[in-house]
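Here the structure comes first, spelled out in structure tokens, and everything after it is commentary.
Chains shown are a subset, placed as in the full complex.
All chains are identified by letter, namely A and B, in their written order; residue positions are counted from 1 within each chain.
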Amino acid sequence: MITLTTDFGLTDIYVGEMKGVIFQINPHARIVDITHSIPPQDLFAAAFQIDAVYQYFPDRSIHIIVVDPGVGSQRRSIVCQTAKATFVCPDNGICTKIFEREELIRTIEITNLDFCLPQVSHTFHGRDIFAPVAAHISCGVSLTDLGPEISNITMLSIPQPEIAEDRIIGEIIWIDHFGNAITNVLVETLKSTSFYTNLTIQVAGMKIDRLSRFYNESDIGSTLALVNSSGNIEIAVNQGSASSTLNIKTGEKILFLKTPPPK
Amino acid sequence: MITLTTDFGLTDIYVGEMKGVIFQINPHARIVDITHSIPPQDLFAAAFQIDAVYQYFPDRSIHIIVVDPGVGSQRRSIVCQTAKATFVCPDNGICTKIFEREELIRTIEITNLDFCLPQVSHTFHGRDIFAPVAAHISCGVSLTDLGPEISNITMLSIPQPEIAEDRIIGEIIWIDHFGNAITNVLVETLKSTSFYTNLTIQVAGMKIDRLSRFYNESDIGSTLALVNSSGNIEIAVNQGSASSTLNIKTGEKILFLKTPPPK
């Protein structure tokens, strides 16, 4: 199984070209679109999204990830293997979150042009390198045939929440289709630091004094905080858009204050 | 064959997560996206759309439909079987139009967590319940293993046209990608009430005095009424957008007046 995660959008033929290339090499390939709506050149968004989704795919899936502002320059093309999956992507840190979670078994720099298209352009390695390489891997080509093993890869410096005794300062990292504002603060962090049951949240001039369990727990139009389906704390408006109601944007800070437990 | 109809959009990984879950359970599943662009939480739109499309799919297809403002609350998760297909969805009336058309053979409340993901979140039953249940059904799991049969399900009160001797008052129920304004008045209704050949249509301050057969029958830019591909009366602008030209929105009324037959 080959999945595709890109910032190519769906108005062009770029994704179609990649699929055509894959099917030319492996007519029996199963291709699944994860998303093509990563904001253009946004490596951080891509790193969060692929990390949240790849765990739900079958073992040994091959994930092509192309958010690639450096295409055509000296940046390397790589294949990374973990116990769970194989990732085919530019070496620009796009898999940082995954490699914080899972051990890297092997990383290969793609240098063997035999597994790329005959003409490699300077502007579209998704079609010319990543798609054909992934297709060849799905046909059983050994990673070691693709190029030399390398030991250093590019990692992003992902913004982490600041955790103090009485407060956690996090950040909005993604606004979803519904306008839900997703933070980089995990429920696990709130639990391990005893904020979980005793907190006040401050964001966008609002105070929220508890975590809801689900959207419809409050009235329609209410602002609430809850644990989203990936374990991140999320600010939502029941049947509305937190992003437009509260004017929240990616990068905005969010403050969690520990409150005294009720007596 | 498993189809997906949701309000999740395509900018997030939600649809990708559902597909990953399905493939983990049934690696040979065939998954078809119907649409992920149902307006958020719009049960009426979902009810109309799934009703119009499911008939075109092979018999015994499994349709996952997730527009789910009540996720995590007490609303039930159900599987509904008709002679034509199986529907896996929240019990919120989303299949109302289908069950007006086709007899319900069996409805099951999903209570057996063995067929759900190990951890069921309060915010994403599409991934945690509906996707795995549909995948298990596609593998041959019997509906009766999923939970108890139930006899009452939630139905929406779908707005019907008001039909009088000399007039029919309908409503715009959907604006499509081209800006065509689709009404809840069926051509069959116009025929059975003898409006079909003798009518004047009033909508958005316009009068239209006949039904066209196809878009290009009039000049480019002309406003026209015709029978759309689902049998609904539709207001269109040839090679333009009726919605933006006439400023028509969903919910707007449309009046059909019976005119005297020509002598």
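We adopt the following convention: a contact is a pair of C-beta atoms (placed from the backbone, for glycine too) under 8 Å apart; a residue touches a chain by one contact, two chains touch by 3 or more.
Just so it is clear, the structure is predicted and the values come from calculations on it, not from any experiment.
*Asks:* With 2 copies in place, how many does the full complex contain?
*Replies:* Oligomeric count for the entire complex in this file: 3 copies.
The rule is short, and it goes like this: only the chains that are shown with their structure count from here on.
*Asks:* Roughly how far is chain A from chain B, going centre to centre by Cα mean, in whole Å?
*Replies:* Distance between chain centres: 31 Å.
*Asks:* Okay, in this complex, where on chain A does chain B touch?
*Replies:* 1, 3, 5, 10, 30, 32-37, 49, 52-54, 56-58, 61, 176-178, 213-217, 226-229, 234, 238-239
*Asks:* Quick check: in the complex, which residue numbers of chain B touch chain A?
*Replies:* 8-17, 19-21, 23-24, 27, 31, 40-41, 69-73, 121-124, 127-128
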